[in-house]
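Okay, handing you the structure first.
A single protein chain has been omitted; all remaining protein chains appear in their positions.
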Amino acid sequence: MSRSTLLWSIALAAAAVVIPFYLDASWLQDGLFAMAAAIGAIGLNLLTGATGQLSMGHAFFLAVGAFGYVYFASLPEEGAHSLGGLGLPTPVAAVLAVLLAGVAGGLFSPIAARLKGAYLGIATLALIFIGQFAMSNATPVTGGHNGRPVPPLEVFGFVFADTPDAPLVIAGVPFGALERLWFLGIVLLLGAGLFARGVLRGRPGRAMNTIRDHEIAAGVMGVPVARYRAGVFVLSSMYGGLAGVLIALVFQQTVPDYFGLLLALSYLAMIIIGGLGSVAGAVIGAVFVSMLPRLLTRYSDALPLIVQPGQEGVGAAEAAQILYGLAVVVVVLFLPGGLLGLVNQLRLRINRRVASAPAAKHSLTPTPETRN
Amino acid sequence: MITFIELLVNGISIGAVYALIALGFVVIFKATEVVNFAHASLLLVGGFIIAKTHEALGFWAALLLGLAGAAVLGALIEFLVIRRANVVNHSVLAIVTIGVDIVLTTELTRQIGTEVLALGDPWGSEVLHLGAINIPLARIAALLAASAVIAAFLLAFKYTNWGVAMRATAEDAETAALMGVRRGRVSMGAWAVAGALAALAALFMCIFPTPGLDRTVTATAMKAFPAAILGGLDSTTGALAGGLIIGVTESLVGGYQGELVFLGRGLGDVAPFLVMIIVLLIRPAGLFGTRELARV
Amino acid sequence: MSDTYQPDGTEAASPAEAIPPLEVRDVTVRFAGLTALDSVSFTVAPGSVHAVIGPNGAGKSTCFNVLSGVYRATSGSVRFGAAELTALPPHRIAALGMARTFQNIALSPHLSVRDNMMLGRHRLTRAGFLSAGLRLPSARREAARHGERVAEIAAFVGLTGQLATPVGLLPYGVQKRVELARALCMEPKLLMLDEPVAGMNGGERREMAELIIAVRESLGISILLVEHDMGMVMRLADAVTVLDFGKRIADGPPERVQNDPEVIRAYLGATSETEEAST
Amino acid sequence: SEKATGGGAEAPASGDGVKTGPGVTAGTISIGMMTDLTGPYASFGKSLTNAQQLYFEQVNAAGGVCGRKLEAVVRDHGYDVQKAVAAYTEIGPKVVAMAHVVGSPMVNAVKQRIEADKMLTIPQAWATSLLGSEPIQVTATTYDIDMINAVDFLAKEKGVKSGDKIGHLYFEGDYGESALNGSKFAAEKLGLELVEQKIKATDQDMTAQVAAFKKAGVKAVLVSVGPRQTASLVGVSLAGGMDIPFVGSNSAYSPQLLPTPAGPALLKDFYYMTGGAPIGSDLPALKKLADDYKAKYPKDAIDSGVSAGYTAAGIVVDALKKACESKDLTRAGVVTAHRSQNAWGQEYGGTMDFTVFDKPASLRSYVAKPDKDALGGAVVFKDASESDLVKEYQVPVG
Partner (left out) sequence: MNVHDPGPPGDSGLTVRDLAVSYGPVTALRGISLDVPRGSVVTVLGGNGAGKSTLLRAISGTLRFHRGGITAGEIGFDRARLSGAATSAVVSHGVVQVPEGRKVFARMTVEENLRAGALGARDRRAAAEARERVLTLFPVLAERARQRAGLLSGGEQQMLAIGRALMARPKMLLLDEPTLGLAPMMAARIADTVREINSQGTTVLLVEQNAAMALSLASHAYVLEVGEIVLSGPAAELAESDEVRRRYLGIGDDRDEALLSGAAPARPALTRWSA
């Protein structure tokens, strides 16, 4: 089991390193969106999956991260709209942006602590609308509706941007912004994933799960429930903030419209489709939800019954949309453990076949790997 | 003062439409504990059928057909999707309804295309003048219809076992079955009713003073969320109260935007949510909702 | 075992002294239009088994809920040694060394028995988000050490074979034992058991009774017990408090209480089958 | 890898001595369109796309440009910023110019890259935030110019005078705020008091706003919202006995509204400003366009998107032709060629000056009036003109 895990990890790592050398920018960009989504989804899964606090407002914290980064990193600008900024070194700005998202989460957590279930869900939905309102009114910070350009990240003189004057070429492949960000994304995702896994498998994870399953029991067993709930909310918001920073870096321009209702709901879809409560589930779900529509649009020409833009009939984007909706329904209906459940089942089957059934151990437990 | 009264009356009449939508949420929540994100597509279907058939059938027949069509669609969603989703976690079911909504809305907006469809209602752009106050006739109709429907639901929940069966099924389907409740029938019925309510709401949402049915109508359904929550997701009275509060809030904030400008422009959109949050802070299950109480 | 870690300094060498008495004084709990506990007082002597009995709805679980901080008493005081409990939230009370089980099982069904038991160690461990997320050596050492103790307790309760099984898949009786094991994992000074043998048959009840006796013998802690099985109460308890409609109607050694006419009227009834069965 | 060989190639000259870059091969020139076919502006996006494809076909039938056939690469972003960014990343490297991009948020999201790529781009939005960028060409006027001209029109022909109040209903966002800049400026110049009402695209019912206008006692209302909101505003006002003129931005009107209950109100005293001539005008070029369009897309309605798209396609193709003359079909070459023209588009009813890019290409707006029988649902009410106010106006850029 652990050997196969190791092999898998090595294969994945190799693929991750090789990909930027072969795939073109738009694939890398899709990949980066998926990575950012995965980080955000891991955070949401800590909150909703592991602790049972439904949040439909995750996109708000992404926005805080994105705009926080831009504000901290940009220099003030005079112009039609004068824009503020602190002009901090970009890595500092990124860290501060993540912390800011955490603070935003902390501010909301007293509300979150009082509400449950659907009520909490819709209350967090309010964050989206309030966020949109704030973003469009706080023009000096956010740049209003058009957002503002994102200063590229620069770590020890290495810039995560296109540098036409001093092109970086590795193995004959020009490394532009996306290629460079790709590796940053991988590192961030890996770090975020491992951290969350540690949290879930350790003492905090058990406390969170018990709060989800039986809040009163958790308190009686010594878990400071309110503090934990707030803590998880802050942590999850920080994940959202980190995802926001990464998205800003990939976009190169922050746009308030992006952090809307659709985004928030798609994060919820990610963790449910992937499998509630686990890191791997969040990642699988994020990749699925963010890549599926792109893949469908891209290859829609190959799909039957699809007409070209401008013609009568079901267009590519519509078909993609419909298939996406159907996929959501089908996954939830037929894969109760989410995609992760499916993956685990397949792995189990493969392993069993490999182990060629030494007295196929009859166990009561379908080992629902809900916690890794 | 006249402006205030006019805004108030206007808010109440928009609120009646929100209340109808919110009531749809409430019915489904009562029966299946699902927050139904597919409600918008039920609205669209209802409105679309009315718009497409009113010329051939006349308005009233078209309305009936629209109610029936949306009800059938609601029942179908229940039968094909909700019933088959064997999940414990209700937020998972909410996501399923999002999937359903994406599919239906995409197809319906494709059908509607770029048109703005009139619904052929008998009230047109007529306005009732009460002194200095003007109220569109369509809005009065909406208010009357919503009041009648909500009163009917209150009575139905009180004097028939339907409500008990619904709540029992929602809370524990297995035990409800042991009481002889046919789960399928109860929840399918609820979805059908919610569909019909959506169609009725669609009618009032798409006639004067709004220009007609087009693809953007679904966005309005979102505004009924704070209404339903604020009143209490499982309360009929709550749907009415929530709808009215949201309608009036929106109308007043919109109308006094000039005076409220220090709070930022475009407040009308967030105000309902702010009101909702304030109410929830005081009453975590809404004004009339059942409080979640646990004991050990 | 003897590394530098010292989670709770009070757990010193001679425990019998370390275990304080629990004093319940004039505790009243009112719900809208209902007095669930009406000025109830009793004392649990250190190291004793104290039973609380009474008809259904008498207020026994409510009493537990007050003691563990789930309900706030309308008035009255509860002292555990020097600490006044009535104003404390549940986790602070847990930190004082009070553990309980629940009348209706309150475990996390998806978590394994081991994880459920590890939750009981929450108050004795320290790893927070940061150290768990970063897997700091201190967190790992802590987890390993407490994992050993969990295994020890599991062996004691007879759950060694089920440690990895998700609790939800276990039969009711076994889940009841997991509840007890989780409470033991808190290394309590006072253990509160709310109907530990409900839903068990005679044989299983006897095993559970033996387990409780073993706990008390090997740990010397106080045990507060709510149970309707009078046979078991008679066998285990050093003292019994009887509640009826929230009022204390009797208090004292089991034999005396058993023959108290008021108790017989309110609770035991003339000839009870349970009694017949368990004597 | 494939990427290794492909990257960094510097614009080679092809066989015919024309320098080429991305999007141009020996036989084809690829031109991008980032449009909205599934979102809120789907009808507009569809007209734009249709009209531009029609234009390209006509050019191809006449032999193409520079011996090459034009090829459209269309991506639908459904008015979603992320999809637009993704679409740009996907088709950006494959095209020489963008014949239209719907939505100013979308253009803004990829603005930096457009500038880095020197990609001639025609946004289908008229916000001032799009000005000031060399490769980005806003056609004709911007929203603020239209509104200044509108206020001038109200003052000259609708009896609005100093001390009066006028209302302005506008969308939050670029569109509305650009327009508001214009109305604020003009109102101040003429001593009018402006009553602002900001709404969102999801707002449908304008009763509250009408009440506010009525309370303030406005003499006229400027309208910079979507067609649905316009219809509601005008309908409710008239029904409530507020019989005043309304002047909209070019995006505030759509002929689809005429059959709805708001139709009569729109026909009564509503006008809208537009930099390009409405397709219902008498210009021969537009008449021909209408006929060709009807022949090719018999089922589709004709609206402002048709002429807007067609004109934008013309701008791009003329830039390509000019670039071909100077034997440089690289993107930079196309932009340079484009920026060398200072009086483009007489046949479409307005000349545009492309040599400066921090000012609108034109300051003249038409006043159009809805008309049931006219093509595109509107006729020219007042020919394109530039008010005196506009001359004093300093356009905010960026």
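Some observations on this one:
Order as written gives the chain letters A, B, C and D; numbering starts at 1 within each chain.
The definition used in the following text is that a contact is a pair of C-beta atoms (placed from the backbone, for glycine too) under 8 Å apart; a residue touches a chain by one contact, two chains touch by 3 or more.
Note that this is a predicted model, so its numbers are computed, not measured.
Although one chain is not drawn, the whole complex shows that of C:85, C:107 or C:124 it is C:124 that touches it.
Among C:104, C:138 or C:259, the one in contact with the hidden chain is C:104.
Of the candidate positions B:55, B:126, B:171 or B:259, contact with the hidden chain is made by B:171.
Interface note: of C:51, C:67 or C:230, the residue touching the hidden chain in the full complex is C:230. Seen across the whole complex, the unshown chain contacts subunit C at 5-8, 11, 15, 31, 53-58, 61-62, 103-104, 124, 149, 152-153, 155-156, 158, 171-174, 184, 187, 195, 198-207, 210-211, 214-215, 218-220, 228, 230, 267-269, 272-278.
Against the chain not shown here, subunit B presents residues 86, 161, 164-165, 167-168, 171-182, 290, 292-295.
Convention: only the chains that are shown with their structure count from here on.
Averaging Cα atoms per chain gives one point for each, and the point farthest from that of subunit B is the centre of C.
In this view the innermost chain, defined by its CA centroid being closest to the centroid of all protein CA atoms, is A. Between the CA-based centres of subunit B and subunit D the separation comes to 37 Å, rounded to the whole angstrom. The distance from the centre of subunit C to the centre of subunit D, each centre being the mean of the chain's C-alpha atoms, comes to 74 Å.
Rounded to whole angstrom, the centroid-to-centroid distance between subunit B and subunit C, based on C-alpha atoms, equals 49 Å. Listed for subunit A are residues 136, 216-217, 315, 318, 321, each touching two or more other chains. Across the assembly, subunit C contributes 70, 102, 106 as residues in contact with two or more other chains. Taken as a contact graph, with one node per protein chain and an edge wherever two chains touch, the assembly fits none of the named shapes, being neither a line, a ring, a star nor a complete graph. Pairwise, the chains that make contact are A-B, A-C, A-D, B-C, B-D.
Listing the residues of subunit C that touch subunit B in their complex gives 61, 65, 70, 102-104, 106.
Against subunit D, in their complex, subunit A makes its touches with residues 21-26, 29-30, 33, 79-80, 136, 144-147, 149, 162, 164, 167, 169, 171-174, 178, 251-253, 255, 257-258, 262, 293-294, 297-298, 308-310, 312, 315-318, 321.
On subunit A, the positions that touch subunit B within their shared complex are 48, 54, 111, 114-119, 121-123, 125-126, 129-130, 132-134, 136-137, 215-217, 261, 265, 268-269, 272-273, 276, 314-315, 318, 321-322, 324-329, 332-333, 336.
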